[in-house]
Structure formats: C-alpha cells, structure tokens
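Could you have a look at this structure, given as structure tokens, before my questions?
Of the protein chains in this complex, one is absent; all others appear in place.
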Amino acid sequence: VEIVLGPHEYGKAETRLVRVDRDGDRHELHDLTVSVALRGDLAAAHLTGDNSAILPTDSQKNTIYAFAGRYGVGRMEPFGLRLARHFVDSQPTISAARVHLVEHPWTRLGPHSFAGAGQENRTAVVTYDGVRATVVAGLTGLVLLNSTDSEFTGFIEDPYTTLAPTTDRILATAVTARWRLGEVPDWSDADWADSYQGVRAALVDGFVQTYSLSLQQTLYAMGERVLSRHPEVVELRLSLPNRHHLPVDLTPFGDDNRGEVFVATDRPYGLIEGTVARPEAAEPGLAWW
Amino acid sequence: VEIVLGPHEYGKAETRLVRVDRDGDRHELHDLTVSVALRGDLAAAHLTGDNSAILPTDSQKNTIYAFAGRYGVGRMEPFGLRLARHFVDSQPTISAARVHLVEHPWTRLGPHSFAGAGQENRTAVVTYDGVRATVVAGLTGLVLLNSTDSEFTGFIEDPYTTLAPTTDRILATAVTARWRLGEVPDWSDADWADSYQGVRAALVDGFVQTYSLSLQQTLYAMGERVLSRHPEVVELRLSLPNRHHLPVDLTPFGDDNRGEVFVATDRPYGLIEGTVARPEAAEPGLAWW
Amino acid sequence: VEIVLGPHEYGKAETRLVRVDRDGDRHELHDLTVSVALRGDLAAAHLTGDNSAILPTDSQKNTIYAFAGRYGVGRMEPFGLRLARHFVDSQPTISAARVHLVEHPWTRLGPHSFAGAGQENRTAVVTYDGVRATVVAGLTGLVLLNSTDSEFTGFIEDPYTTLAPTTDRILATAVTARWRLGEVPDWSDADWADSYQGVRAALVDGFVQTYSLSLQQTLYAMGERVLSRHPEVVELRLSLPNRHHLPVDLTPFGDDNRGEVFVATDRPYGLIEGTVARPEAAEPGLAWW
Partner (left out) sequence: VEIVLGPHEYGKAETRLVRVDRDGDRHELHDLTVSVALRGDLAAAHLTGDNSAILPTDSQKNTIYAFAGRYGVGRMEPFGLRLARHFVDSQPTISAARVHLVEHPWTRLGPHSFAGAGQENRTAVVTYDGVRATVVAGLTGLVLLNSTDSEFTGFIEDPYTTLAPTTDRILATAVTARWRLGEVPDWSDADWADSYQGVRAALVDGFVQTYSLSLQQTLYAMGERVLSRHPEVVELRLSLPNRHHLPVDLTPFGDDNRGEVFVATDRPYGLIEGTVARPEAAEPGLAWW
C-alpha cells in the first residue's frame, strides 16, 4: 500500500504566561495563554523517528518565557511576531510558524492590585513563513443581548416548521470575531490598543444599534461597521451562536407573558457564521492557518 | 437486615430564568439560575413508591417562572424567600425549603441592550422551615491578584519541605464568600444592593490593603472588614484557592527573573478556608443547609 | 467590634499523581488526584501572620509523591490513611487530617499499555484525628439509564402543575455515591477491590432491577441492596440527578411517538438526595468532613 504523509505540524499549546512590568510600585500585568505551531522539514521524524529536525515543544515554551523576560510582552501582536520570526529564522528545518495568543483581562484595583475582568478574551494569531508575516486580531466571549428590537419573520415554512414568526424577541449571542490586518503595521502599543478597542466598539455598536430582522442581518451590520471605521482591517470573520431565550407560557397559571419571562437554553442553539471583506483585500497567505 | 432512611431531600436544580422588566423603552434584566430543595414527609415515596407527598420538580420549575411573571424578580433574596415560603406554606407534606440563587451579571449598553459582565456571580441561599427564614448572601468567581506585598516565610520545614521562603510573591485567588444575615431584613431592593456592594468592597479592600504574610492572614483581614463595616452580617465563610504563580528560572537563558515572569498553574493549588463570626451570633438554624 | 475565628482548614488540593508499578515488562498503573485538608492550631497564622504552625501545602504535595515512591499506592484507602496519619502524627500543630482521593480508571491493552476507561471515578475520603480513623468510599459519574419500567404518577397536582402522569418513561441518572465503613478494616488490596466492586454492583442491580415508581424509590432500592449485601457498610449517601429525557411531540409532522424519540436535556434537572443507614451505626466522627 502506498501512503503519503500529508500536511503536518506540531508545537507547544497553552503555555500560561504572566508578565509583571514593575516601574517602582506601579505594576502592569500581562496574562497570556500562548500556543505555538511549527511546519517544516519534519518528514523524517514521522517516517523513521529521526528527531534531528525537531525543536522540542519544551524549548518553545522556554523561549516564550525567556522572551517575556528579555523583551517584555507589551501588546500581544508584536510579542507573537517576535516569537514566530525567531522560530523560523533560527531553525533551518522550520519553514513557518504560527503563534496563537489569548489575553486574559484584568482591571486595576491599585498600584499592584488587580481584579479578573471576566470571560471576554482578546486573541491574536500571527504567522511567519520566512518572508511574509500576517496578523489576525480577535476576541472571544463578548456576550451581547438586546431585549427587544429583534424580529424573525418571513422565513421558509416547510413541513417541519413549527416556529411562530415573532416581531419581538430577545436576541443574544457570544461573539467570536477575528479580523485580518492588511499588512503588519509598525505600531506603538497604544496604536494596537486603539485599533482593538475601536473594532470592539464597532462590533458592539453594530449589535446594539441594529433593529434586527435576523441574526444574519445583525452579523453583517457588525462587520460593515468594522470595515467602515477601520481601514487597517481587510477581512472579518464572525461566529455568532444564537443564545435562545424562549418565552415561558404562563397561561396555565392564569397569567400572560408580555415579553417578560424567558428560559435561557443551553442546547441546541443556532450558529450563524459569516465573513465580510474588502473586495481588493490581498491574498491571506497563512493568515487563517 | 434493618435499614433506616436517613436525611433526604429533593428539588429542581438549575432552572434558568431571565426576567425583563419593561418600563417603556427602558428595560431591566435579571438573569438567574435557581435551585430548589425540599424536605418533609417523603418516606413513603422512598419506601413504597407512593408519590402522594411529592410536589413534582417540574411544578417547582413552573412556580419559579410563574412568580417571576406575577411578582417580578427584583433582588434575589426576597424572590427566593417568596418561593421558599410558598412551597412550605402551600404543601402540608413539605416542612422546609431551600432556594439557592445565582445572579449572572450584565452591564448596560443602552435602553434595552446589555453586555455579559463576566464570571463573577452573586449568590443567595434562603431557607424557610415554616417558622424561621434565613438568608446567606454570597459571591463566587471574584478573582483578585496582588503582584507584590505578599510574603510566605517562617513556616514548618519538615523532611518533605523544598519550598524556599519568599518575601515577594504574587498572591492570587478566586473568592467564594458566603455571609449569613443575622435576621431577614425588611429591605428595599436598593438596601439589598447596598449591602451586597458594601460587603464586596470590604472583601476587595481586605485583599488589596493587606500586606500579606500568608493567605490565611489575608482571609482573616477580609472577613474582619466585612464584620466591622456590616452589622447585618453575623458570620462569613471564605474559600480561597491559592492560584499559584511560580517564578520561571531564566538563568539557563542567561537572564535573571526579578519578579517579572511567572507560570500561572492550574493544579494543584492550595485551598484556604475559614470562618469569621460575631461571638453573639444566633444559632444558624437551616442557614448553611 | 468583637470577632472570632470560626472553623478553618487548609491544604493542597488536586495533586495529580501517576504511579507505575514495574514488575519486569508487566506494569500496573495508578492514576490519582489527591487533596489534603488539615486542621489544628492555626489561629496565629490567621490573626498575626505567624506561620510557625503551618506545614506548607507544597510540602503536603511533596509528601504525596514521596510516599507514592517509597510505599507504592495500591488501594487508595490505605494510601490515604498513611498520609492522614503522617500529617497528624508528625506535626504537633496539626490535630486532624482529611485526604480525599479520586482514582481515574484505565483498562489494560498490553503489558505496559492502557486505555482511559471513562468518566466514572472511584473516590475515597479518609480522616484521622490522632485517635480514630474513618473511611468513606465512593464513586462518581456512574451513568445509568432504563428505557422503560419507570413510572411517575400519583403526585401532588397544585396550581403550578402541568406535568402529565406517565406510566412509561426513560429513567436516567449519574450516580454519586459515598459509603461509610463501620470501622477501618485491615484488608488486603484484593479485599478493598472486592468490597468496592460489590457495592458498585449492588448499586447497578438496584437501579436495573427496580420497576421504578419514582427516582426516590429507586434511590432507596439501591441503598437497600448495598446495606443488605455489605455488612462493612454502615451508611450510604446517594445523590441522583434526574437526567430528564423528554418525549418529542411528532404529531405536527404526522407521526406518533411511541416512546422512541427523546430530547436529552441539560438543565434544569431534578436532584434526589438521600441516606440509608443501619440504625446501630456508630457516630460518624469526622467521616463526612
């Protein structure tokens, strides 16, 4: 039987890094989970167990900590790019690297005191192939809810349709968004923060300010605002689970439910996924690896 | 073989309730997970399958939704008390009820728009036995971190001790706190909110403002502030996992680690639990059920 | 304000231990998660930050590993007892110890190869107060389902009851069971394994062989079998979530549902908890700590 080794990669996943920047008594906190994936000349490892092309995943982890100490962390994207470039540039056997970063947010309570700021995380994926670098910024766990101004009518009614059209429902979702930058900007930390906060605000505005006829429409409205406001973004991918809130029938108990009492369900859920992009956006290369 | 039926209870757990208060275009949102447990004359159900004393858990769930519609939710504690009293007072076979409530926080984005506010939840446990009601307020998931002003020295060094004393470490925890009210107050919703926010602030202040010699010391400092500031609280129980942040040894890479680079570990973790109370506090009755 | 320090304890939680017994090429695997809690003369640590009575949780973790190497693991209960006795007997400041153990099961694939055997875990809690030791054995995650021979009728119908009585339903649960041994037996590893397997089989038999009129009745039937067959057990506590399987109404699609198509729901769920015991059982002491 003839067999070929197809696409393959490896790396250290979910390295937990906390970096404290100490400027006297005033501290800054960076709390990241970093995952590395490498591609390259790895066939011998698979076929014969020859590891001479393998940089151990343990060394990758060490590099994350060493770079965090030596260069600091700052914004995730430049930190990830430094790592990706290092693995490719320092190892002849490694042809491409992806660094996936998640930033866990904290809010300041004092000069060196912080409170965890919840389940909404900022994300970044940077890639480098020896020539070109790409950056995809993002966020997960942004939970949004409109308690009115949401309809769902005019849909197909097939023999399996029992859903009643509604002109007033709760619309809720937990946003996962990833946006590709057209090229890697030469930004300060403040620029990176501004761009992120701006995109996040555009997503929130798109959700809040849209009178929704469907979650699909809301998705597009969110994406449209991001691309309109942020020229640095050339493509945006959104994954929006529809967190259903079903009105409870109170008539058995002699009451009406005027859009006031809902069951928040876990499963199943609708899942709406879509992309908005500039027509002239350059090829993504490894951006979506 | 002689066998006796010992303590037993039953109820509906984790009913998900979202209540929207609509005052024109301005909406309020209450997002709760409610669990009920009932005790009473339930031996026949266990011994012979005679269900004539059993109020179905499905009916308990219905009652939660019906009451949310009819009376509104407001603060969790009075809502829970109404439910607990109802089950005991309406059912001759039910002698005691516990209602456990978790409130999932949202922040306002607009008149009818909200964002999920994270993993920190407010909790309440109310009980009623036909005569006396009790209230235990609480919170979970309050994550706190001091990046300095924490020591750990002077501990026992036995043959299995390898830990080095340290005069500068990260101290981090995820607070679970439950505090018992001396009696059930006749409060407005605003009073309930004020008490809760005050206790939460005392916990945060105790953590942030204490130069810590151990997490035990910090625990007591947190509790001391709550009891000092809040006469309505007679007992406070704290469960504080020590979220270890271990400094990374950077010397193999030619660098020093001056308290800047840490591994945040998942397991194992220290777990510190303790109670502070007023010496004259009345017996808890069913409060800690 | 006068404040007292109430009950308090501390210890290392969730130490992950894998022990391989090597007898030539034939290996045995023990995969445990071990949590320690200690009580004693700990007031100074809380009140003044004086740690001279504190055995670090890190040392507790080291002790677990050291004992696993020196003495082996074997059955969990004697291993836990050895640890509990050690902490109390070696430390004047420690008056009582609890060791909570979870065993993660593996099945053998070869002399030194194993497959993870699922989410059902064996548990044990052992305590020691310097004089008396107690053992509570247990299991979690034993998922059981009967697809018929389950009724639920004759219950209270109050104004909030909409549930229809049924004479044929799915009954499913995920068993958490803990059983107290009357005294600590001087058993071989094989005896421990036999007792555990026997209790587990009694629980399964009680569930499978009972024509159920309610989950309460099934709970008692399960407990009755354990106590009847196992004289070493003096008390059994069961926690049985009712994993509801709701029949789907197929009539909108022109079909009947003759007990064939169900929705398995996550939340809410009924939760039935109860105890069966021998009337002459000795006082539990610290057993249920």
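Residue numbering begins at 1 within each chain, and the chains themselves are lettered A, B and C in the order written.
Heads up, the rule we're going with is that a residue touches a chain if its C-beta (ideal position, glycine included) is under 8 Å from a C-beta of that chain, and two chains touch if they have at least 3 such contacts.
Since this is a predicted model, take the numbers as computed values, not measurements.
Remark: the absent chain touches shown chains A, B, C in the intact complex.
The chain omitted from view is touched by exactly one of A:Ala53, A:Val184 or A:Val263, namely A:Ala53.
The missing chain, though absent from the display, is touched by one residue of C:Gly116, C:Gly130 or C:Pro159; that residue is C:Gly116.
Subunit A residues in contact with the hidden partner, per the touch definition given at the top, are 1-16, 33, 35, 37, 42, 45-63, 66, 90-91, 93, 152-158, 160-163, 212-214, 216-217, 219-220, 223-224, 227-228, 235, 237, 241-242, 267-280. As for the chain not pictured, it touches subunit C at residues 16-22, 25, 27, 29, 31, 62, 65-66, 68-70, 106, 109-110, 112-120, 141-149, 170, 174, 204, 207-208, 245, 248, 250, 252-253, 255, 257-266. Interface with the hidden chain, as seen from subunit B, comprises residues 159-160, 162, 252-253, 266-267.
Just so we're on the same page, only the chains that are shown with their structure count from here on.
In terms of inter-chain touching, the protein chains here all touch one another pairwise. Subunit A and subunit B have centres, each the mean of its CA atoms, that are 31 Å apart.
Centroids built from CA atoms put subunit C at 38 Å from subunit A. Subunit C has its Cα centroid 23 Å from the Cα centroid of subunit B. Shared interface positions of subunit C, defined as residues touching 2 or more other chains, are 160, 162, 267.
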